[in-house]
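Contents: one structure, followed by commentary.
All protein chains but one are shown in place.
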Amino acid sequence: MNGIDLSVEIAGLKFKNPILLASGTVGYGYEISQFLDLNKIGGIVTKSISLKPRKGNPPQRIVETASGMLNAIGLANVGVEEFLKDKIPFLKQYDTNIICNIAASTIEEYVECVKILTTEDAIHAFEINVSCPNVKEGGLIFGNDPDQVSTITAAVKAVTSKPVFIKLSPNTARIADFAIRAKENGADAVSAINTLVGTAFNIWTRKPKIHNVTGGLSGPAIKPVALAKVLEISRNCDIPIIGIGGISNSDDVLEFMIAGATAIQLGTINFVQPDAATKIVNGLINYCETMKINKLRSLTASYELN
Amino acid sequence: MNGIDLSVEIAGLKFKNPILLASGTVGYGYEISQFLDLNKIGGIVTKSISLKPRKGNPPQRIVETASGMLNAIGLANVGVEEFLKDKIPFLKQYDTNIICNIAASTIEEYVECVKILTTEDAIHAFEINVSCPNVKEGGLIFGNDPDQVSTITAAVKAVTSKPVFIKLSPNTARIADFAIRAKENGADAVSAINTLVGTAFNIWTRKPKIHNVTGGLSGPAIKPVALAKVLEISRNCDIPIIGIGGISNSDDVLEFMIAGATAIQLGTINFVQPDAATKIVNGLINYCETMKINKLRSLTASYELN
Amino acid sequence: MIITEITVSSVEQLKNHIYHLKCYSPALANSFKAGQFLNLKVNDTTFPLLRRPFSISDVNGDEIYLLFNVHGEGTRMLTHKVKGDLLDVLAPLGCGFNTDGDFDTAVLIGGGLGVAPFPLLTKQLQGKGIYTFLGGRSEADIVTYGLKNVFVSTDDGSLGEKGTVVKLFLENLDKFEGKKIKVFACGPTPMLKALQAALLQNNIDGEISTECAMACGFGICQGCPIEDKNNSSKYLLVCKDGPVFNIKDVIL
Partner (left out) sequence: MIITEITVSSVEQLKNHIYHLKCYSPALANSFKAGQFLNLKVNDTTFPLLRRPFSISDVNGDEIYLLFNVHGEGTRMLTHKVKGDLLDVLAPLGCGFNTDGDFDTAVLIGGGLGVAPFPLLTKQLQGKGIYTFLGGRSEADIVTYGLKNVFVSTDDGSLGEKGTVVKLFLENLDKFEGKKIKVFACGPTPMLKALQAALLQNNIDGEISTECAMACGFGICQGCPIEDKNNSSKYLLVCKDGPVFNIKDVIL
């Protein structure tokens, strides 16, 4: 390691490096642990958990697109109870941060989940997935309404002393406004971005290729969009940013950090290269050596605009 | 042609097929005419014209991304006067529809451009690019504000009897709301979508790869997003849609038509395969033959949702 | 379950759209149960982005054989591979066929390239009687490499009986009078569905290898759900719980 310090910190929580694994792309860590040493990464964000188990959408749930993929898993998950009983024990063997991602259909459900989960010491932080339909408001997405994001943030912060990250939707005109609201209401960081809304049709049947009609676009295709969103937040709001979207290699990680990210998450790449995180950590060390950087975190928001 | 009818119609304007060439991706038609017979396509949308010539942004203006590209040309164009004098005479030799795309920094400039250009018989319709910064409102993008889109649409319709298409920005939460406003104010169609905001950084210099900092993402990478926007408009607003975004082959065209488009535009693919339109027209005929479809236009919005 | 590179030995065209890919991989060759698969990256760019799943068709010494159909871009790229090319794979994945149990005669039923896993399965069924029923649209879909005791049907009658392979199997049921049979099947979903119904009705034990679009192939994306017959509140995952399932366990 030659004294190069890859660690980063968010709200007092120390990450040994800025590489986290994104929610929904590594389940609860078990399967990927066979390809990747979880002790070597900054943290793992678990699949969105809801209060009760969710079955998720019928197939077809995924479609490949040009340098990307669409998914509509429908938040299939084991629910809070089974998560605590069956999933946490496995994860807590590892020396890495466990960030528990929460999805809910009402504000009360977010609060209830956090209240229960915050008693589990193994959980280091929460990530709140606001890209969920609000059943009370007729299915409108929480994350598209700044007021709802404010309310959820404040409500969740009120019931936990652990760091709370708000995971923002990119499907809005100005993402920075949402980051500002999150910050005002006590969020410790924002995670950006979740997937872009997309679709694909089968031209022979005229039906959507995905059962849910639309899905979320992820992968390298969306990287330029994600990077612009991170930059937008960084230029308009003073809150730590966890960059997500199409990150596949160490150069991508560096771009996100330069554009404003303190840490990043790997999503779709885990499906293709489950050991990507290991290669990326090595790539970051090489870059620091070449550039004679001692502390990787000095890169965050180091952009020089023209 | 075996009696297969590829023609489509928008606001009484007949297109021999649904294939148009997108604004900014074929200049004023001259160069691409060496690779493609312009008589064989439904129409050509000329590079965004402003009242006065614009020099555009300094280099670097383009960057390749995964299955896409970013551009920040800065609306470089010859201005209304030179357009009429030097560009229209070339284009009007062809038996195809000429759609003049207009970009402006004030509402008055949109109106002024259309007033002048509407006297030119060779122009069949206007496409209004609302993804331009409004200098009077401190550089906010017209296209992100439904009220501005309403005002521009009404103002332009008031000074021309030719069909007016409003070209919508995808960088909004609900594109259908903009389509509704365009329709309410007399638009004859909406074109969707313009590019997504994106960026890229050079990790060695920490500078944006594009001089303008951000650019517009286009190409196959954005196709799923564009298709979802077309579907959203189609499900929420009864107005003809001209689909744009990552279309590269006849299957893509068919997907857009099924999702709601009456016609489509080819953009980035023109750079890579300047004769794409020819191959696509053949592909559409083959599809109609296989599917025993007589009128291609019957496909529009023929989706069957689950 | 490892991530590794395997080396192409040869790519051979068997029929119009059907290729035989042989790869060298001492690390993997002995680790497969018939019915398991690998997930293969056809090139090292982001297009295509995702890996492509293929059944292990056969194993010969240190070599792994795949049998594949040219379907889209990814499989087209595979046809261009040459000796010495490296392919990045995740393997072995999924649960294979259960060849143990109380039966003396195995009936293999394949639709189209559903035969892919049968050569290895045939080897792993040693000691059992084997009957193999193959169906395809036409002669061009029928590959008999590595199979025993083959009966063929085609939709157009260009080879064997005219009709579906399920029909062919049912017409031959009398062959199995007095034998304890177990069916092993692989093929398109409509075929598996018809077969599942027929087997349940006739009270015959069977396993089917299912297919589904996959992003990861090893259980982390939740992209490959299949209805669990025994528990309607949860899906099973084709990649991890399958691709081979007992006909009693899933709803197709």
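When the chains are written out, they are named A, B and C in that same order, and each has its own residue count from 1.
Following the convention adopted for this analysis, contacts are C-beta pairs under 8 Å (C-beta built on N, C-alpha and C of every residue); 3 or more make two chains touch, one makes a residue touch a chain.
The model shown is predicted, which means the values in this text are computed figures rather than measured ones.
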Partner chains on view for the chain not depicted: A, B, C
Per the touch definition above, residue among C:45, C:79, C:189 or C:246 touching the missing chain: C:45
Residue among B:150, B:250, B:268 or B:300 that touches the chain left out of view: B:268
Chain not shown: contacting residue from C:73, C:88, C:161 or C:249: C:73
Positions on chain A where the hidden chain makes contact: 66-67
In chain C, positions touching the absent partner: 45-48, 73
In chain B, positions touching the absent partner: 24-27, 30-32, 34-35, 47, 53, 55-69, 71, 73, 76, 219-221, 248, 268, 270-275
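As a working rule, only the chains that are shown with their structure count from here on.
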Core chain by centroid distance, with centroids computed from Cα atoms only: A
Chain whose average C-alpha position is farthest from chain C's own: B
Chain A and chain C, separation of their C-alpha mean positions in angstrom: 36
Approximate Å spacing (C-alpha centroids) for the pair chain A, chain B: 34
Chain B-chain C separation of Cα centroids, rounded to whole Å: 46
Sites on chain C at which at least two other chains make contact: 46-47
For chain A, residues contacting two or more additional chains: 66-68, 219-221
